[in-house]
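Have a look at this one before I ask anything.
The complex appears here without one of its protein chains, the remainder shown in place.
For reference, chains read A and B in written order, and residue numbers begin at 1 within each chain.
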Amino acid sequence: MLEHYGTALALGIVGFLLMYAAFIIQKLVGPKNSTDVKLDTYECGEEPEGETWIQFNVRFYVIALIFIIFDIEVVFLFPWAVVFKDLGFLTFIEVFVFISILVVGLAYVWKKGDLQWVKMKLKYGTGRYSASNLLEKENLKEAA
Amino acid sequence: MGRLHTEEMILNMGPQHPSTHGVLRLKLITDGEIVSHVEPVIGYLHRSFEKHAENLEYQMVSPFVDRADYIAAMNNGHAYAIAVEKMLGIELPPRVEYIRVIMAEFQRIASHLIAVGTFGLDVGGITPFIYCMRERELILDLFEMASGARLLYNYIWIGGLAHDLPAGWVEKAYEFLDEFDFHVEEYNRILTTNKIFIERTADVGVLPVEVAINYGVTGPNLRGSGIPFDVRKNQPYSFYDRFEWKVPVGEGAMGSVGDSWDRYMVRIEEMLESAKIIRQALDQLPAEGDVKAAIPKKIRPPKGAEIYSRYENPRGELGFYIRSDGTNIPTRVKMRSPAFSNISALNEISQGWMMSDVITILGSLDIVLGEIDR
Partner (left out) sequence: MIESMANWFLSLTWFPQMELASVKLLSVLLVGAGLFAFIAVNAIVLVYVERKVSAFMQVRLGPMRVGPYGTLQTVADALKLLLKEDIIPTLADSILFRVGPFIILISAIVAFAAIPFSPTVTAADMSIGLYYIVSISSIVVVGIVMSGWASNNKWSLYGAMRSAAQIVSYEIPVGLTLLAVVAMAGSLNMNEIIIAQGGSSNLFHWIPLPLPNWYMFNNPFLFIAFFMYIIGATAEINRTPFDLPESESELVAGFMTEYSGIRWALFFLSEYANFTLVAFLTAVVFMGGWQSPFETIFAAKTSLLVLLALALAWTGYVKTKANRLSIYPLAIIGLSTIAAWLFPGFAIWITEPGLFWIAMKVLSLIFLLMWFRWTFPRLRVDQLMYVSWKVLMPIALFNLIGVATWMWLTGEIQF
């Protein structure tokens, strides 16, 4: 039993060592003539403007939370799936209820619009996320 | 929660970027994936063509013109030749005019093939680009037969052409036309009707008519917004009034009128229209005839003569303003480059879209930096 994971571990170690050997070869034979410009950050041939490590707007917070909920759900379902055949109809009902609750959750999140990649309005422009465009759509909806 | 503070990022897209179609630099101000401001920074390919032209004889300018829009060199040469000929009031032999139209339309097809192919690249499809280049090669073969060059031809001279067409050219041209419709069908199958492609381009970067007119957008971009304006139709030059063809306009078939898909589709349809024009021109082409009009060796338009001549380049209205002081060197040659006007609308139409959409919009505008920077 344990030897299975031993094999996986060995594979990881062997892979790491062999790739590390490649790095050593590179150290030995590769050229080393770096300049400041070469080591500069790439920004399409221009000097980088401004910081990269800023408070980046990933718009992902809610989706990350939903992901955690659903991923744990999947993890919970794996043991059920394995024994499903043996335990039969009762577990079917139980899981049906379990999934239904989550479906309700998904539907709620969907309705709230949190599954949208972008849930914001820009004050400028005519794009999909500009205030004028979204407002127009809302007005259309209300009119309908 | 939605009030979480985020910072805007200044992002230099270009000059070394795969999708800026040359050495264009876009200064994007982004908030996450969303772009709030786009500032095109141009001038990386500036070669001071207009200043050069003030020190060269009229004939010597025409190779420079080819280099401005290197994707559509034949059209540029044609436009310049027409402008100077109008100043001089030269009448050309019909064979010259027909060959010029044929060349110009072939060049339009070649240019649109690049536009369509690179637009495919911009939205992530690699194969359509190679398909387009395949057909462009055949057109370049034709150009090479006629002029000896494959990119910058200098084939259309003031008062005529560099050479007559070689033997067998017309047959090869017919051969290309016979197969071309089938190839366009191929592009439609692999790209135009692809669901992902439509999702990516329909309703994206809608160019409203007022914006287009305010910024002086012309060519397929303007026609994509639904305005059937084409210099070849509205102010026919050369022999364009002798052929039957229509001006395709954007109809908003997949989204709203003037979106990226419409601009793309206008180009596809224009290629077919160009093929129609070429076929008619080949049919009407006189078998024999001179390819050079009698013009003086030194071109000296009258003192104070000036002209603005309009021409329909693959990218839009290409204008040449030329002023003469009576010598054989022009005092001023101003080029109204269509792509320059087209790209100026970029900021207006790409605000509030995502970064991927900005690439799509830029690709659908089909710019050539050689022409913008001159």
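The rule we apply is simple: contacts are C-beta pairs under 8 Å (C-beta built on N, C-alpha and C of every residue); 3 or more make two chains touch, one makes a residue touch a chain.
These numbers come from a predicted model, not from an experiment.
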{"item": "Residues belonging to chain B that touch the chain removed from view", "value": "9, 11, 17-19, 33, 120-127, 130-131, 134, 190-191, 194, 196-197, 199-200, 354-357, 359"}
{"item": "Residues belonging to chain A that touch the chain removed from view", "value": "1, 3-16, 18-19, 22-23, 25-27, 29-34, 36, 38-44, 48, 52-53, 56, 58, 60, 63-64, 66-67, 70-71, 74, 77-78, 80-86, 88-89, 92, 95-96, 99, 102-103, 106, 110, 115-118"}
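In this section, only the chains that are shown with their structure count from here on.
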{"item": "For chain A paired with chain B, centre-to-centre distance based on mean C-alpha positions, whole Å", "value": "42"}
{"item": "Residue ranges of chain A in contact with chain B within the complex", "value": "43-46, 48-50, 52, 54-59, 61-62, 117-120, 122, 124-130, 133"}
{"item": "Chain B residues touching chain A - in the complex, by the definition given at the top", "value": "1-2, 4-7, 9-17, 25, 27, 31-37, 203-204, 206, 208, 348-354, 357"}
